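All protein chains but one are shown in place.
In this document, chain identifiers A, B, C and D correspond to the written order of the chains, with residue numbering beginning at 1 in each.
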Amino acid sequence: MDRRLTLPTLAAATTVVALAIAAPWLKFVFTVALAKGLAVLGILLLLRAGQVSFGHALYIAVGAYTVAFLRPAIGEVLLLLPLAATAGTIVGFAVGLFVARYRDIFFGMLNLAFSMVFYSLLEKLYAYTKGTDGIRVPRPTIGGVTLDPVAYEWAVLVGTLALALTLGWLVSRFLASPLGQALPAIKTRETRLEFAGISAKRVLLVAYVASAALAGLGGGIIACTTLHVTPLLSYWTHSGELVFIAILGGAGSVLGPFLGAAVYELVRVYAAAAFPDAWQMILGAVLLVIILFAARGLWGMYEDLVLRKDRRA
Amino acid sequence: MAKLTRRTTLQAAVASTLALPALLPRQAIGQQKPSEIRLGISTFLSGPASVFGVPGRNAADLLIEQFNRAGGIGGVPIRSIVIDEAPGVDFLLGECRRLVQNEGVDVMLASISSGSCLAVAPLAEQLRMPTILWDCGTQRIFEEASYRYCVRTQANAVPEIVAPLLYLMKIRPDFRTLAVLNQDYAWGRDSWAIWKAAMDAVKPGVRVVAELFPRFGATDFSTEITRLLALRPDVIFSTSWGGELDTFIRQAAERRLFERSTFVLPLVESSLERVGKTLPEGVIVGGRGDHWFLHPTAKDTRILKDFTAAYRQRFNLYPIYPTFHMAQALYGLKAGYEKAISANGGSWPSREQLMDTMRGLEFAHLTGTMKIREDGQGLEPMLIGMTKHVNEYPFPVIDRMVLFPPELTMNPIGTKGLDWVRLLTPASVQRAPAEIPYRA
Amino acid sequence: MLTLEGVDVAIAGTRVLRGVDLRIDHSGRVALVGRNGAGKTTTLRAIMGLVPLAGGRIAFEGQDLGAVPAHRRTGLAIGYAPEERRLFSSFTVEENLRLPAEVLGLPAAEVARRLDKTYAVLPEIAEFKDRKAGGLSGGQGKMVALGRALMTGTKLVLLDEPFQGLAPALARRYAETLMRLREAEPELAILITESNPDLLKPMVDSAYLIERGEVHPTTL
Amino acid sequence: MTLLLFLAILDGLAYAAQVFMVAVGLTLIFGVLRILNVAHGSFFAIGGYVAATLGTWAAATAAAPVLALPVLLLAAVMVGGVLGPAIERLVLARIYTKEHVLQLLVTFALFMILEDVQKLVWGVQPIFQDGPVRALGQVEVGDIIYTAYQLYLLPGVALATLFGLMWFLRRTLTGRVIVAVTEDREAATAMGIDANRVYLLTFTVGTVLAALGGALASPTTSLVPGVGVNMIVLSFAVVATAGLGQIEGAMLTALLIGLGRSVAVYFAPEFEVVIPYIIMVAVLLIRPHGLFGRPELRRV
Partner (left out) sequence: MTAPLLSARGLKIAFGGVKAADGIDLDIAPGEFVAIIGPNGAGKTTFINMTTGYLRPHSGHIHFDGAEITGRPPRSIVRRGIARSFQIPQLFTEHTVIENVALKVAAHGRFWRPFRPLLDAGTAAAAMRLLEQFGLAGVATARATELNEGTRKLTDIAMAMALRPRLLLMDEPTSGVASAEKFGIMDTLVAALRAERVTAVFVEHDMEVVERYADRVAVWSQGKILASGPPAAVLSDPAVLREVIGVETGHAHA
């Protein structure tokens, strides 16, 4: 892993824990943010290949509903989360086989279509999903231990943080591998890959399945945190939100998604607190400003600051 | 707070996050009389359901001002903090935590969406947060779990659907065919399930000729209307609301569907002013409780007259059922606090004392008095009637009103609504009270 | 009439033109020869304003073209036939011809006059003027591209590798057309790029060699 | 059965007309600017709101029935004429050189902003102005009553828009200039065409069309917060299925979706919601670039 990331990573992790100690309500916000960050990490993989999915909320919902459906049978987080990731992987593979053939707008729209079909199913199959009312998830055990609510929240936050660190590290390893390095070729000229004897479709499929698994895991964590899942999780605006976070955080580093997710959630909370009727407008304006004036996102801003400091030193 | 949030930089956001908790050191159980009661309200401020959410919020603003002018509750003024439940459960639960753990909110008034209520109730237990469910309709909440910190100050889906059915049976017992057109989401499905089960119990053999569930948020029902025109069912039942109900009514009126079938619209009270006399006479009207600004027994009371006048003056609209629901929540809260204070010998009650008092509480509100049952469920009558056009108003009024008492329409504690409605009999219809005609 | 002084152009960080000096006089016929990738196309694109200059100056009849946006340059009576033809495939041949003249806002009579003139020089394209440009063969397309350049280029036309990809018979026809043009429009200045200098020998009066983005006068 | 099918087709045509009106502006903008405009739904909604506002004003005047239809067009032109150029110049013009993701997200940001603007201006109460529907009256088909607005006006306007656009793009100079930029921006510039102006014009026309879609929908539907959101997804599906930038394709797709939907409502109502997506996936499986889309030549 890039050594330049070690310090900011540690600083960010410490900040998250410190803030959560100082303000207990942030435990929940940060857990959800980190879980979304995992899904955005997946979006980042696809962005490297120049592809935007406008439907990845699908996999968040797949993960979340996996937890909700299995909770009556399985009461253990350490089992539920891997199952959520597995469900994301399976659905991601099935959908990926289809969408990996398409590029650009078609890729984005097909993902959108699949997520909207899934959303409709969640609403429709009322007998199983309870429709928009959603399914309640009784608090599961962690490692066989039934924790009190506060301890549980801490455990989920710390666990998610650990997962974010581990998976962030793994994704950065992945991006440094030949497979990861081949992703940009899909963005520019994928025939180059074909002439190197490599199927661009398969490269994209691998990234796609990985992104689905990450989003599935993120969805599982969200279900274990909110303890209530609704079909809204898979609505297309939530997919747009994931892409938004990816750009906000910056696609240049694996820290970007988590940085973006945390800032997104905080901006939304404070915008909603200050302007309950117009928080969406504030978020839109933030996004607009980022794209127009700092297209490399928050991580890009950080890099610029640090680089400038380095140059001065 | 406002100053902090206006800063937009990351640093400021982080800094303010750090600073906020320190600003508000509060004890979990405040036995001392607080300087203010902080009231968190979750409601829809965006999206289609803001048709209900914003009137609810408006009612809260109006009543809280009134309460505070009169000395608040037990001498303590109320301050409300409103949050938007539109972005979804994950956001709402974060906001609730923020309100409780950061803003030091004393009481929550939770949610319009049933999904939100189902998610918030367990959190309320966890945070020991007194919570009043002010508008959501699902009967699942108190049937599937028991909560110490949650009560509901209105009825639920069961009486809201059973009452119009009993009314239909009374007014037009001879119908043979029926079609349903509901929004395709939990409420639309739930309310149909209740209706169907109850109808099969009180009048077996009715043929359901079409079950139409157009997409939630649909903007066009002309295909559905063509089909209904062709099928000519005796009765068309729809629990749709908001813009979709308005659209359905307009499109149905333009194509004279009202001339062919009897409509049962249990939520149409909230659309009357908007659709105006496009809605013909003879449509069965409900409003999720006994809410109407011309409530037959309360319309001449000071409290309702003043409220309607003040609301109209401020918002240029007549109050609709969500405003009444909000009022019930606030009157209930006030009554609960006051009773708990006096039971506590004049000193400020703990959260637990407050919530214990809320159970079994009877309190007066805009249209009468209501009671909160031991399980936390509110009991209120159901006002069902039929549209009538009069000169005094540019929109239909409700005539031939029947006020169904809760005993007739609400399942007892410990039963499940969907099971209980199957036990209804044709005799239930006979027990309905007498009609009250509209009087100007 | 047209002068390039010290023109530098960089594309994606690579310098493609380095200090190009080039000059075309009134009614001059100039060849710019060089291999593929030497910078011929970029030179013409720079004249048309389609790539930004990294340095230097291009002037047409004394006017600095730096102040003239790309889409105004046909209005100076410059015509341009790009490499690869680049006709609008859903238009008919005549629509392709008319477009640049109509965009200039020329009166209908003037457009018709220029069209007649173009058909006079290129009689063969009049035969298929109602066909869609997308269905033309390579040689036909080249002819139409030339015709389209003539519709606005009443003072100067820039022809980018007109012979590339043409079969010898077609190349000969195209060369004959250029000779005919020379007689019909003696005042017209022409800049032709080509990798094969011998083809141009009979029809130009001066030549430049371009190599690695550097331009030198040469003789053919 | 035959009658049912016939009715289903009538309903389908009316619905297809609405779908086409929403999608056509989007597809036009995409064809020229290569930007998939998420804010399109907001233009639809604002067009509807302005039409309803103007309609309410018109209804109060003496010439109410005469004005009912022209105000719809007026609203569309007002909304498109103001919002289109403003957004194109102030925002989009700055991002043409940036990545597609960013272009898409910029319009997403605009959508978020406009969504709240619309709420702040018109509030949350459903707004309904059915003057135009009433002005045109009813039509009976068998014993089924239709509104003339639905049966004649909507399909009529859709056809007029389709043929008008085709005529405009093929027969007028401005139209051909737009097509030229669509085909080859650089060659068009070299032919003296100011591509920036074409972008401005196209975006404005697209915005007017979106607003017109909203204005035409306003007499038959309630305007509520979020009314634009649903339109976006639907029109995206149409554009992708049609083949990007294909106006005739958009019409054909709208017909497929309209007929598919109404047949579903009659015979399998549970499938109604997913019809557009099923059609989209099915079409793209067989034709990966959409019904009328052409594969762009891959570069070596």
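Things worth noting here:
Note that a residue touches a chain if its C-beta (ideal position, glycine included) is under 8 Å from a C-beta of that chain, and two chains touch if they have at least 3 such contacts.
Note that the structure is a prediction, hence the values are computed from the model and not measured.
Across A:Thr6, A:Thr146 or A:Ser199, the residue that sits in touch with the chain not pictured is A:Ser199. Contact with the chain not shown here comes from a single listed residue; of A:Pro8, A:Gly75, A:Pro184 or A:Pro276, that residue is A:Pro184. When the omitted chain is restored, the residue from A:Phe174, A:Phe244 or A:Tyr270 that touches it is A:Phe174.
Within the entire complex, the positions of subunit A that touch the omitted partner chain are 170, 173-174, 176-182, 184-185, 188-189, 191-199, 206, 210. By the touch definition given at the top, subunit C reaches the unshown chain through residues 12-14, 33, 35-38, 135-138, 161, 164-168, 195-199, 209, 211-212, 218-220.
Methods note: only the chains that are shown with their structure count from here on.
Using the mean of the Cα atoms as each chain's centre, the chain most removed from subunit D is C.
Spacing of subunit A relative to subunit D, judged by their CA centroids, is 32 angstrom. Computed from the mean C-alpha positions, the centre of subunit A lies at a distance of 36 Å from the centre of subunit B.
Within subunit D, contacts with two or more other chains are made by residues 115-116, 119, 229, 270, 273.
Those residues of subunit C in touch with two or more other chains do not exist in this structure.
Chain contacts in this assembly follow no simple pattern; the graph is neither a line, a ring, a star nor complete. Residue ranges on subunit C touching subunit D, taken from their complex, read 48-50, 69-75, 80, 82, 86-91, 95, 99-100, 102-104, 148, 152. Only residues 30, 36, 38, 91, 94-95, 98-102, 104-106, 108-113, 115-117, 119-120, 229, 233, 236-237, 239-240, 244, 270, 273-274, 277-278, 280-281, 284-285, 288-290, 298-300 of subunit D touch subunit A when the two sit together in their complex.
Contact residues on subunit B toward subunit A in their complex (touch as defined above): 1-2, 4-6, 8, 10, 13-14, 16-18, 20-22, 45-46, 81-84, 87-91, 93-95, 97-98, 100-102, 113-115, 118-119, 122-123, 126, 138, 140, 144, 184-187, 189-190, 215-216.
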